[in-house]
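Complex shown without one protein chain; remaining protein chains in place.
In this document, chain identifiers A and B correspond to the written order of the chains, with residue numbering beginning at 1 in each.
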Amino acid sequence: MTELAPMLDLTAESATGSTTPFIEVRGLTKRFGEVLANDQVAFDVRAGEVHALLGENGAGKSTLMKLLYGVYHADEGDVLVEGEPVEITSPAVARALGIGMVFQDLRLVPAFTVAENISMALDGQGFVYRRGAVERHIRDSAEQMGFAVDPGALVRHLAIGERQRVEILKVLMAGARMVILDEPTSVLAPQEVDALFGAVDELRSQGLAIVIITHKLHEARAIADRVSVLRGGRIVARGIDPTTMDDRTLIGHMVGREVPALPAERPAPPEAPVPALAVRNITVSGDGGHVALRDVDLAIASGELVGIAGVSGNGQRELFEAVLGLRPLSSGSITIDDTPVRKADPRIALAVGGVGIPEDPLAHSVVPGLSVLEHMVLSDMGAVRKGLGIDWNRARSLLGDLDERTQLRIAAPHREVASLSGGNVQRVILTRTLGDDGSRLVVAAYPSRGLDIATTRRTQELLLARRAAGAGVLLISEDLDELLELSDRIAVLHAGELAGIVRPGEVDRYEIGRLMLGGAE
Amino acid sequence: MTVAPPAPPTDEGLAPAPVVAAPAGPSRGRNLLIGAGRWVVAYGAALVIFGALAWMKGADPIALYRDMWASTFSNSTSLGEVGLKATPFLLAALAVAVPARAGLVNIGGEGQLVIGTVAAAGAGLALDGQLQGWAVMLVMGVAAAIGGGLWAGIAGVLRLKTGINEAISTLLLNYVATDVLLYLIYDPWKDAAGFGQPASRPLLDSSRLPRIEGFGRLHLGFVVAIGLAVGVWAILRYTSWGFRLRVAGGNAEAARRAGLPVGWLVLSSILVGGALAGLGGMLHFAGVEGQLRSGITFTFGYVGFLASWLARHDPLKIIGASILLGAIAVAGDSLQIDAGLPAATVKILMALVLLAVLANSRRTKGAAS
Partner (left out) sequence: MILAAEPANQVLVVAVLAAGVRGGTSILFAALGETISERAGVINVGTEGSMLCGALGAYAVAASTGSVWLGVLAGAVCGGGLAAVLAFMALARRANQLATGLALYFLGLGLTSMFGAPYVSRQIDAFEQVSIPGLSSIPWIGDIFFQQDPLTYLSYAAVPAVWFLLFRTRWGLLLRGAGERGEVLSAYGHSTTKVRALAVVAGGMLAGIGGAQLSTVVALAWFENMVQGRGFIAVALVIFAAWDPIKAMGGAWLFGAALALGPELQVRNAGVNQFLLDALPYLITLAVLVVLARRRLESAPEALSEVFEGSRGATAT
C-alpha cells in the first residue's frame, strides 16, 4: 500500500485548497500540419478539485490532455507542476510527476486479467510475476478505494463500467496525484455515471486533482468545482464556477453560435402501421460464440423512428448486423419492407433499401487509398457501371446531388477519405447513407459520434426527414438526450434481451437507466 | 449553418513516436528533390554494401560492377539475355500484384510457375507432333494458365473456407509443387533416351516460341509478357473488377458491408495471379528450356515477389523492376565466371535493393500501425 500513502497525506490540505495549483499551463500551442489544435491555452487544476473541461468534438480537449500526459509535445508554452517548470516529454515523465490519464478508449489488454493489466503499469516488482501476491495487493488497494474489482477476471469479460474502474484503480496504484478522465461517461448508464461520480468525489476528498473532459453540461454541473471551455483550440472561458452561468451561455461559449432547434412539427407515426422492419424472436451469437441477442422481438413501422438505448456491448452491434444481413441468425426471422432477409447476406438488405450507418466507420466503411468520390459508388455500382468500366462523370454528378440534398459539407471529391478527420469521415458516410432517397430502412449506430453540434443537428434533421418520407429508422445511441428528443419509441437492450419498450413522453432518464441496467434498483 | 472548424486528428493512439510531420514551407520541387535523393542514397547503400561483401570475398568491387554492366547492357545479345530472365520474373511479379490488389500476399509464385511449367510440358509433349506449332503453343499457354490458376486456387479456397493465411499456404505449396515436378521427371515423364538424366524429352522445335531477331536467345515470350503487364494494368485501372479488388483489398469488411462479393473477388484475384504465373512457366519452358528438368524455375517465383514489391504492385513499374532484377540475375552468371563467386550471390543484391525500397515506403495512415 505504499503507492497510496502520499496521496492520502494530502487529505488535510484539500479542504482549503492550496494556493499553488497542482498543474498550470501557460501559452500552450500545438499544431498538426496547418491545423492549430491548441492555441495559447492557459489552464490550471488544483489539488482537491474537479475541473471540467468542456468543448465540442474537435475543440482540442483531448489534444490538451495528451500534451499534459506527454503523448504529444507542445510547440510553444510552459507547464508548471506545483509551481516548478517541467518538460513532459513522455507518458513516463508524466507518470513520474504524478499525472495519470484514463483514456476514452481504455488502455487495457482484453486478453489479460485485471491483475496482469495493472501489473504492467507498476514498476519494481521483481522479475518473476507472482500472481497471488499481485492479486492480493490489488484487492487490498481496491478495497481501500471503495472499488469492487476482481483481480483474476479477464478484462475481456468485464462490462465497460467495470473496465473503467480498473483503469482508474490502475492509475491510482501507480501513484497518480492528478487524474485525467477523457469523456468517461459517454458509454455509461445514468446510474453508472452516478457511481463514477461518487468515486470521483471520494478521490477529490482525498486530495487528488481531477480533470474530467465532457461535452455534457449537466454532468459538468453535477461534479465540477470549476469549468473551462475550449473552442477551436482556444480557451474561451477559464476556471469559472459553473453555478454562476446558465446553460445557454455555456453552450454559447462551446459553439460560438446559436444552435437551431429540431423541427417541432413532425408527422405523426401512421395509424395503421406498415412495418418497415420486423424482427421476430431473433437469437444471435456474438463474435466469441456467446449468445449476444436472445429472443428479441421488435417492429418498426414505416414513418417511425425507434431508438435503441443500452450500455454499449449489450447487443447493439449484433442487432445492427443481424438486421442488415451482416450476421447470421441462430433462430427467428427478419423482414425488411415485407422482404424476408433469408440468410446473412448484406446484398439482400441493400436490394430492398436497407442501409446502415456503422458504429466504427473507419473499420466498417472506409477503404484506405480511396477518394470521397470512390466511396460514393461502393455499394451502388449498378448506377454508374458502363460496360466493364465505371462512368466516373456520372458518379461525380450523383455525388453533387447527394451533397446538395444532405448539406453536410463533405470534403472535396478527390480527397482520400482515410486521411480525413473523424468528423469528416462521418460526414462522408452520412452523406452516402442519408442522401439515399430510396432507402426504406435506415439503421444508424451512433450517427453523431465525432461531430460538432451543428452537424449533429443536421444529421438528426436528416434522420427525421427519412422518417417523414416514410422510411423506418432504427437509431442506436448512447446519448439519452438524443434518443428522448428523436424517438417515437425507445427500446432498451440489456444483456442481449429487450428490457422494455417505452415512449419518451412517459418516462424519465432514470427509468430508462434502470432498464439499461437490467431492471435493478 | 456555419462551416465547422477543421478538426485536428483526434486520436492517433500512442504508438511509437507520435511525430506529426509539419511540412510547413518547402516547395513541391524541393520535396521531389529530397525524395529522389533518398532513393539515390537507398540504392547507393545497397550497391555499397554488396560491393563491400564482395570485397570481403576478395573481389574488386569496381571491376565487379564493370563486369556486371558489361554482361548486361553493353550489347544487344546480352540485352536479350536480360529480357530472357526478366520474362518469367515479370509474370511471377504480376502473380503477386493482382492478388495484392485484393489484399492477399501470394508467396506462391514459385509453385504456380512450376505447376504451369508442368502443365505446359504435359500438353506440349503430348501434342507437339500432331498439331501445328502455333496451336501447340496456344494449348500449352491455356494449360499452363489453368494449372497455375488452380494451384493458386488451393490457397484461395483454404483462405476463404478455413481462414489459413495465404502467405503461409502458398509458401508450403511451393515445396509440394517442386516434389510434383521431381516425381514426373524421375518417373513417368523421364526421357528414356536421356542417358539416365532426370528430365523429360525435349519439346520439338516447331512448338517452341520464335526468337526475336538480333537479340541472341530472346524469344517472343518477352513481348507477350510486356503485353500482359500493360493489359493487367489497364484492367486493374479501368474496369469495375479492378476497382472492386481495390475495395476488397483496402478494407474487406467495408466491401462486404457495401454488398460486394468479397469471397469471389479474393478468389478471382488469386486465380488470375496463379494463371499469370503459370503462363510465365510456359513462356520460359517453350521459349528457353524446351525440356522439363529439376531446378527449371529455381527461385523465379521468389524473384517475382521481390519485383512486385519493388514496384509497389504497379504493373507498369513491374516491367522496369523485372528488367532490373533480370539484369542482376544475368550479372550473377558473370560473377561466377569472372569473380569466382557463386551465382546465388546476386540474391544478396536483389534482397538489398528490395530492403532499400521497403525501408523507404512508409505506409500511410489507415494501414496497421
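Following the convention adopted for this analysis, contacts are C-beta pairs under 8 Å (C-beta built on N, C-alpha and C of every residue); 3 or more make two chains touch, one makes a residue touch a chain.
All values reported here derive from a predicted model rather than from experimental measurement.
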Chains still shown that are in contact with the chain withheld from the display: A, B
Residue of A:111, A:133 or A:274 touching the missing chain in the full complex: A:111
Which of A:63, A:119, A:206 or A:228 contacts the chain that the document leaves out: A:119
Selected residue (touches chain absent from view) among B:68, B:292, B:306 or B:331: B:306
Residues of subunit B (touch criterion as defined above) contacting the omitted chain: 13-16, 53, 57, 102-105, 107, 158-169, 171-176, 179-180, 182-183, 186, 248-249, 251-253, 256, 262-263, 266, 299, 302, 305-306, 309, 341-342, 344-352, 354-355, 358-363, 367-369
Missing-chain contacts mapped onto subunit A: 90-93, 95, 101, 103, 107-112, 116-117, 119-121, 125-129, 174, 328, 344
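The working rule: only the chains that are shown with their structure count from here on.
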Interface residues, subunit B side, partner subunit A - complex: 1-11, 14, 18, 20-24, 238-241, 243-244, 246-247, 250-251, 253-260, 364-367
Residues of subunit A defined as touching subunit B within the complex: 31-35, 37, 57-58, 60, 62-63, 71-72, 91, 104-105, 107, 232-233, 257, 260, 324, 326, 346-347, 350, 356, 358, 362-370, 374, 378-379, 381, 385, 388-390, 407, 409, 418-419, 421-424, 450, 452, 454-455, 458
